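Some chains omitted; the rest stay in position.
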Amino acid sequence: MSWTPADPMVSIKDVHKSFGDLKVLNGVSLDVMKGDVICIIGPSGSGKSTLIRCVNALNDIQQGSILVEGQEVNDPALDKLELRKKVGMVFQQYNLFPHKTALQNVMMAPVRVLKRDKVEAEKQARDLLAKVRLQGKEDAFPGELSGGQQQRVAIARSLAMQPDVILFDEVTAALDPETVGEVLQTIKDLAEDGMTCILVTHEMGFAREVADHIYFTDRGVIVEHGPPAIFFDNATDPRTKEFLSQIL
Amino acid sequence: MTFKTDLPVMMPVKPHEPEPFLRLKLWHVVPIALLCIVGTTLAFAADGDAKQSPLAVLMNWAPLLLRGFIFNLVISVSAMALGTAVGALLGLGQISPNRIMSGGSWFVTQFFRNAPWLVLLFFAMFLLPFELSILGLKIPFPDWFKAILGLSLPVMANVSEIVRGAVKSLPSGQWEAAESLAYTRRQTLWLIILPQCVKRMLPPWMNLYSILTMATVLASIVGVSEVMTLTGRALSAEGGRPELLAPFYGFVLLLFFVYCYPIARYTVRLEKKFAVIN
Amino acid sequence: SADVLDTIKERGKLIVGVKADYKPYGFLDTSGAVIGIEPDLASDVAAKLGVEVEFVPVVSSNRMQFLEQGKIDLMIATMTDKPDRRDVVLIPDPNYYSSGTNILSLKSLGLKEWEDLRGKPVCGIQGAFYNKATSQNYGAEIVAFKGTAEAYSALKAGNCAAFVYDDSAIVAKTNDPEWADYEMPLPTIDDAPWGLAVQLGEGNFAALMSEMIVDWHKSGRILELETKWGVANTPFAKAMNEKYK
Amino acid sequence: MEFFFDWFRVLNQETGVNLPFLYDSYDRNRIFNGFLTTIWLSLVCLFFSVIIGVIGAWLQASSFKITRRIVNGYIQLFRNTPPLVQLYFFYFAIGTMLPRVENDWGGQSPLLGSFAWAAISLSFFAGAFNVEIFRSGIEAVPKSTVEAAEALGFSKLQIYKDITLPLAFRVVLPALNNNLVNLVKTTTLAYAIAVPELLYEANQIWSDNVNVTEMMIFLLLAYFVLVGVLVGGMNRWERSMKIPGYG
């Protein structure tokens, strides 16, 4: 049973996860096809972050299965490095390496992990920084950049590994309102280029605009999902309705 | 049920540079302390004795005492170098994912951290052989060398804790970011974590050096000819005159103050500087 | 195993443990060199062996370990010759010097006998054998310091009622005008000879030292050194001189 | 009990492992008293060094420049000179300058003995660190929390007592504990001025019995246990003082 590009790129099936006594995921299933952009929304603590952290094995799961390009993530024998070359991740707190410049942040993993040629990796890194509209900031340290700029470096850093899918965990939540826009624009560009994206976000307008599919989670289960047009205007579940009424 | 909060319930505890002591530049301290010594000296000299004044006596002995002090510094630098080298390894052992390795390193660290310096010094002094024979080659272990070994034990344990503390103090996001970029653990440690730790480790490391320098006088108790030992012998050679005690011990205090105070100031400045960057 | 005498000759240097805070038997000059009666004796030994001499300052609490460990070849460090010490180190006969235990205390206290020390704080030197005896037999509370400087200071400050020490040193002290208010009021006890020492098993070296000691007594070298360093000639030294003359 | 003690005498005769403080009642008393002295000295110093820390931190926030400078001078002097030399300076130099009192054996003895001087000297030494520790703790209490108390009509002293100190205390507990553990280890220095604490008594015993190895190992274990108990107690205390919901 080998994976073909026609199969889901990420396939999550009945995933359960607890931290000690706390049940965080209670049987979550969803599929992401190549080129899809899906958004996961839901109240705080509903398990959104946990879910996407499970996809690149930052958290393990207790039950269920997560397949990435047909490969089981929840397998003790899994080669985590191989998985992580395929799955990129961008965090809420950017997590840039503060002792390296923007350029170094972007080219370090290709050089050290993928053993790419340095000159080539640098060229690619400069291109990526240009793509996220950060020409001229190559030699700035993270501490010298605004939140939005740092987050765009983080996106470029993730892209440098040429992943097949990227996970975004509330990447605009820690930003000043003024710089949220530039980061969202960057993600939109990516989506338009056909990158497979899984986004956790609170930016409903953005979700509506870019997502192919919206999932609403509450207390560890997916309560409702659907394409944005249907989801936002015709939510049926009372919890979804309440959440949307509060946030819109 | 708990809620996470970003509110400033407690501000970070930050180091602060104490206001300069009497707004003095360092070199001011020297004449002032000398004045104090001369002061006590004159008070006693008023007894009107044919004997040399305490100050004159101190001056006679000062070159010898200074030589002793330099010996203290040599001991401190060597013990620091040795302790840092071994302690860094031990610290890395403490954060190793291997349970036996981390447990063992933890135990060694705790054992030597909890033992009084003086006891460790006695330990090294009396229980190490005076020379080691390796392949017929005799390597002598003179007293001062044993003192260095003895003092480097607690330094080692403290450096180990400094390394562990610095690594632990980095936000877990740094580990996770590196992990999700497919770095191996070793790469993460050497490329991402440790380079960031060096800065964090420098201030406590310098602090430790300062403490070590002050601990070198303990070697006097086990008979190494450093400044305190020489002071005792000088006092004895002068026949145990009580009026000599204040100037002599005052002089030793002064020597250490002049050496350690600038280090302390510089340490605080570094702490502040790095606190701003991070 | 190799004889220590060979080792000494081979290295061209005799290493002697001496006191460095025990005026006039061994103390420092301002250049940091150790001088006094015992260093002079040690130099005699070195001269006889035709080697140089190096002094290692020792204190009562570490002198025997140093010898045991082989850190010093010879110890001439005001050590009282006691049977249990002969178990640990080799003390050649005859003895080179002698003193007993006595105390230095204020005249005004009017101490008469050892029993008067009961319950009183008495300064001593760490590692001296009579600490335990004085406290066990006479009930004194021993307050032991590392060196004599500290002990003399503590006595003068009034921290102790007396300082229990070798009578030879105390006699020297009572002649000092600084200490005019002090006396050595008790009968000397434990009058015991001092022994210099070599490592156990070094029979040859011990034999050589026996010869030297006899020589020192015969030639009046001990008496001469006492005079040189300003101590009144002691009965023991005089008697030994008579005996071997 | 006697049988137990005698066993160690036999042990000595049979194997040469000499633990006289177990079979010899005189040495046993010495070690026991040494242990008590160490604990007592530690407690006294812990108490006074914390008091010095609290008062010093309060003085350091004083609006008089001169007060602040004196406190700073004190901190710098004590932090940057060896505690052993401080001890000597207090005991031998300052101790002899103080007036004397008549004692019960008819002499004049100094006002304070070696234990008192060790307690004073070590308290001041550890206190110099505690001042800084408390000061940083007080600074960590947000100004707005103090303002809230002000707005509720609390007086300055009430705020210090009910709000600032309890909060500061919780933040600085780890640092404070660390310093107090160091203090306990530093009490070994009192050995040098003949305070009959554990190290001093052990040294007396190994001088009399030439059993350095045994005594050394015993000492290391004894301090390991002593400090271990203290650290354990402090950690437990730290946990119990933790403010729910934070950190």
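Order as written gives the chain letters A, B, C and D; numbering starts at 1 within each chain.
FYI, contacts are C-beta pairs under 8 Å (C-beta built on N, C-alpha and C of every residue); 3 or more make two chains touch, one makes a residue touch a chain.
Owing to the predicted nature of the structure, the values given are computational and were not obtained by experimental measurement.
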item	value
Full-complex stoichiometry, written in the displayed chain labels	A x2, B x1, C x1, D x1
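To be clear about the criterion, only the chains that are shown with their structure count from here on.
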item	value
Chain labels contacting subunit B and also subunit D	C
Separate pieces, if any, that appear once subunit C is removed in thought	one piece
Most central chain, Cα average position	B
A-B against B-C, pair bridged by the larger set of C-beta contacts	B-C
Distance from the mean Cα position of subunit B to that of subunit A, given in whole angstrom	48
Inter-chain centre distance, subunit A versus subunit D - centres from mean C-alpha coordinates, in Å	54
Centroid distance [mean C-alpha coordinates] between subunit C and subunit B, Å	37
Residues of subunit B whose C-beta touches two or more other chains	126, 220-221, 242, 245
Subunit C: positions in contact with at least two other chains	65, 146, 150, 153, 156-157
Arrangement of touching chains [line / ring / star / complete / other]	other
Complete list of chain pairs which touch one another	A-B, B-C, B-D, C-D
Residues of subunit C touching subunit D in the complex	60-61, 64-65, 88, 106, 108-109, 119-120, 123, 126-129, 131-132, 136, 143-146, 150, 153-154, 156-159, 161
Touching residues on subunit B, where the partner in the complex is subunit C	60-61, 63-64, 67, 125-126, 129-131, 220-223, 225, 229-230, 232-237, 239-242, 245
Of subunit D, residues touching subunit B in the complex	68-69, 72-73, 75-77, 79-86, 88-89, 92-94, 96-97, 132, 135-137, 139-142, 144-145, 167, 171-172, 175, 181, 185-189, 191-192, 199, 212-213, 216, 219-220, 223-224, 227-228, 231, 243-246
